[in-house]
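Written out below as structure tokens is the structure these notes cover.
Every protein chain of the complex appears in place save one, which is left out.
As written, the chain order gives the labels A, B, C, D and E, with residue 1 at the start of each chain.
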Amino acid sequence: MELIFDFLRQFASQLQSPTLSFLIGGALLAAFGSKLTIPSPIYQFVVFVLLMKIGMKGGVEIRGAELSEMLLPAAISVVLGLLIVFLGHFIFSRLPGINSADGTATAGLFGAVSASTLAAAIVMLEEQSMNFEAWMPALYPFMDIPALILAIVLASIQREKNKGGERKKVHAWAIVKESLRSSALSAMILGLFLGLFARPETVLASFYEPLFRGLLSVLMLVLGMEAWTRIKELKDVAHWFAVYAFFGPIVHGLIAFGLGYLAHLWVGFSPGGVVLLSVIAASNSDISGPPTIRAGIPWANPSSYIGASTSVGTPVAIAICIPLFVALAQVVFDL
Amino acid sequence: MELIFDFLRQFASQLQSPTLSFLIGGALLAAFGSKLTIPSPIYQFVVFVLLMKIGMKGGVEIRGAELSEMLLPAAISVVLGLLIVFLGHFIFSRLPGINSADGTATAGLFGAVSASTLAAAIVMLEEQSMNFEAWMPALYPFMDIPALILAIVLASIQREKNKGGERKKVHAWAIVKESLRSSALSAMILGLFLGLFARPETVLASFYEPLFRGLLSVLMLVLGMEAWTRIKELKDVAHWFAVYAFFGPIVHGLIAFGLGYLAHLWVGFSPGGVVLLSVIAASNSDISGPPTIRAGIPWANPSSYIGASTSVGTPVAIAICIPLFVALAQVVFDL
Amino acid sequence: MELIFDFLRQFASQLQSPTLSFLIGGALLAAFGSKLTIPSPIYQFVVFVLLMKIGMKGGVEIRGAELSEMLLPAAISVVLGLLIVFLGHFIFSRLPGINSADGTATAGLFGAVSASTLAAAIVMLEEQSMNFEAWMPALYPFMDIPALILAIVLASIQREKNKGGERKKVHAWAIVKESLRSSALSAMILGLFLGLFARPETVLASFYEPLFRGLLSVLMLVLGMEAWTRIKELKDVAHWFAVYAFFGPIVHGLIAFGLGYLAHLWVGFSPGGVVLLSVIAASNSDISGPPTIRAGIPWANPSSYIGASTSVGTPVAIAICIPLFVALAQVVFDL
Amino acid sequence: MFYPAKKLVIITEYFISEKVCAIIESCNGKGYTLVPIGGKGMHHLHSTSKKATVIEGFDNLKIEVVTVDRAVAEVIAEKVLSECFEDFAGVMYLEDVEICRPERF
Amino acid sequence: MFYPAKKLVIITEYFISEKVCAIIESCNGKGYTLVPIGGKGMHHLHSTSKKATVIEGFDNLKIEVVTVDRAVAEVIAEKVLSECFEDFAGVMYLEDVEICRPERF
Partner (left out) sequence: MFYPAKKLVIITEYFISEKVCAIIESCNGKGYTLVPIGGKGMHHLHSTSKKATVIEGFDNLKIEVVTVDRAVAEVIAEKVLSECFEDFAGVMYLEDVEICRPERF
């Protein structure tokens, strides 16, 4: 009861936060047919700066940290990525009127991780002064890559079964490389390395940190516009995708919250870390996941997984899941 | 006498302000054939940030304001927009060698409002610590939209008269929608809404406000380059367009100053507000007006109205009108 | 001995500086096949902001300066630009298997000046709190333009000799104009004029200066990526180009250091000025030089001079020459 | 493997491109390709839109429609000519092509 | 001065363009031209990529190969059809052209 109350309060106040209000503003702009656009080069640069900042900041802070602490959460991340995909694959294969490849591809995106949602969560946690382990952003690939690989493997096995005939090998290593080479992950990893092995503090403090929130507001606007624009695509595919995209993030986040809570009890994983883990699990890959899935499962219809992800999944992850897990943490950890 | 002296002093010092010196710098660059360009995506983003900042700032500040104060100035704005277009239409139709549609289209642009000139005026008022009502930027559409509609209506009536034959209805509502959807107006309105209904203060203070002046300097550079580049176009059309574009802004601004002064006497409209109203009236639409006019009066020659507006009207509005009305206000209101 | 030690210490610490670590990071990204890209409009804007800042800052600071002090260093710059090109032309014409035009074109680029290297050096000197004359950046064109003209003249003479026949006149004035109109030089000169004749201090302090280091880090990333990407091109041409590109900057910088030291003795040229002069001499033109050379010596193979310059020359100038000359100055001037 | 078809090329200003695309769809064009361009004709030089221009929407666009049926191309051309090109700049021409997978056009 | 040749035009999504280019090179295409485009076909509207889209790599690209030998064009077309277009959107057609400097194609 109190949780619901807390969540509603949290939710109402978050709606006015720069992060969420820009997301909603973007959707409203698109809904009213505004010609305002954020140019593509600006968007790419925004993503670059956000992820470099997250990476560098993490890198600088974990220089002295005990990295062995990271082991359990990293393992949990891998498990979560795989679990979400298995779950989605199972659910979609039981739903009527769904092309199984479309379902598995969608599950793959929801198992993977969104860089934008991660950035939004970090800002919201900072606003709540809720601390988290400096290495948290580094968990990203541990959940992202296994999820994408598993989805492609499952879809390929399924296809063989249906088609019979020639077995097409999945090149897991190629997928790992492609993921690490994606613009989002490589910006974050580059930042991490610079933070660890160089001295980027001056430039971090004079450029990347001051611009972070402003550029995040621009990113949220783009996400909001895209969410509205792609709703049309979602209308053309089975409604189950929308249902999954709405409830999936909440369920995935809750599972992650549970596992994170166990890690809290066992190894003292911080409340902020638990929230961030839940948000990562709740998020679905928006920048680098779709091309990987498109290349790995080309026979799946992009409209289904992209529509589900950008039009429903991401707004739910940002606007509902972040405030929900923050509120939940405040109750559970008695903050 | 003192006014002229004040204006000249003001003008000389304004010439060195970042705003004006970048405008002049841009024109010089273009005149010397420099290959320096500001890329199009950067320009679009600059306009976005400037107008979002103006909107948000206005929105935040009018939260508690008495909006009924806005009624009279808003009414004056509508009247000004219409008056300027009627005046221009009348003048051009009496000048020799002018295609009447070209004249009416030009008058439409000069009745409408320039977002860049507005931004420049706001910075210059801040530099002079001259306060103005927080809702001033919200007057923009009240002058802009009626002017564009009236110009299209007048041009269409004229065409019917000349051609006889089929009556082509003007869709006023479509023009309103198109104006509100233009990138400039929708950025400002979005900002206004965010300022009113959300809490964008942190992001305003950390991003939009600090970048405002720097990005304005970039915008001024682009305006200066464009002014020079398009002078060629202006040379191909009747010289009356250049004459109108030079004196129009000053006359329009003076009329607005007079009406604003009355509002000052009646309802206590602030001196800064009077200056801003005059500048808005003196300005001519550069971003969203031309496409609206092109679509609404396609039989008018774009070289005439675009040349007049970007090559003469905008530089006059920024470089002459802003310092002129500031000096005038200092004399009239005895500041 | 101590010099070597000092240099090594300097070098090791510089490797971790934002400037160098981003350069290396860019090269690593490209080496690992990352898809991360800095969009072209962002790059152009970064260069614009950096050079405007250098120009404006210089302009503001030399307002009261004794410009006659500049005469000797300016003369030395001209001499250095010419000397480097003669030297390179002579060396390449004696090396086996080199198309003489390719060699002269390469020498032209190395005689000319790199805006990015200049920006990096300014930041590094600031970090070392090593002062330099405010007019130093204005030496850029004095070395750049003579070098480009001489290279084109030498290549044209050579061609005539080989081909016999028609004499093709070199239009020196056209090359001067083209250089001054290039995006890099005209941004710097515009900044210089604004700094000298306008009052851009507010916008300099609120925008151009705070963003300087951050945008420089982005530029370094681009340089690093480009260096790696173009190594392929370098592999296709004679290895002498790589050898020249490695040792050239060091030798050119040392010659400049010597001449600068004499100017120090004669007219009190500052240690920071000597370092900057050496770096300018060591640098090779990356933005505006290549198109000028391409247009002036179209029969030279761009892969040779562009490969040598971007893949070897620029990294050596930034990563080796800057720390080397800083360390040298600390020993020589006993700082 | 290849079947004869026609490609209609329409060059026009950006802000009537939506109208042109609507005409294509209403006349049974099965698809179209949009190419951002610059150029010069009877009117002024249009840049290739990399450079900032204060005024939006005056860039040019090339629209290409491939169709198996010449009549479809002709109907589209006629409609574009009468409904869009009266007042606007623009150029139109037809080319012969040979297409793969004719069922898509 | 002009010699008859063929131009093969392939429209496809960005992230299989590398594969298409590799096919062109492996089939003795001497070069190709890449044109960034937008468009609409059986699938959804692709913008001309000036506007930010969250998801990268779904833009369309037009690839043009000029070749003196029609057989080369046909082999490339066949390979692209079987190796790339099974699951991916895409359009392909051939045009007649007359080239200068035939030794380069």
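By definition in this document, a residue touches a chain if its C-beta (ideal position, glycine included) is under 8 Å from a C-beta of that chain, and two chains touch if they have at least 3 such contacts.
In this text, all values refer to a predicted model and were calculated from it rather than measured experimentally.
Looking at the complex as a whole, the chain kept out of the display touches C, D, E. Annotation: of C:Q14, C:S156 or C:S183, C:S183 touches the absent chain (contact as defined above). On the side of chain C, touch with the chain left out of the figure occurs at residues 37-40, 42-44, 116, 183, 222-223, 226, 232-233, 286-288, 290-291, 294-295, 298-299, 302-303, 306, 310. Summarising the interface, chain E meets the missing chain with residues 1-2, 5, 7, 21, 30-36, 49, 61, 66, 95-101, 104.
Contact between chain D and the unshown chain involves residues 9, 11, 35-42, 48, 50, 60, 62, 74, 77-78, 81, 91-96.
Note that in this section only the chains that are shown with their structure count from here on.
Chain pair with the larger contact count among A-E and B-C is B-C, by C-beta pairs in contact. In terms of the distance between Cα centroids, chain D is separated most widely from C. Centre-to-centre, using mean CA coordinates, chain D is 19 Å away from chain E. Shown for chain E are the residues in touch with two or more other chains, namely 50. In chain C, the residues touching two or more other chains are 39-42, 210-211. Contacting chain pairs (ordered by label): A-B, A-C, A-E, B-C, B-D, D-E.
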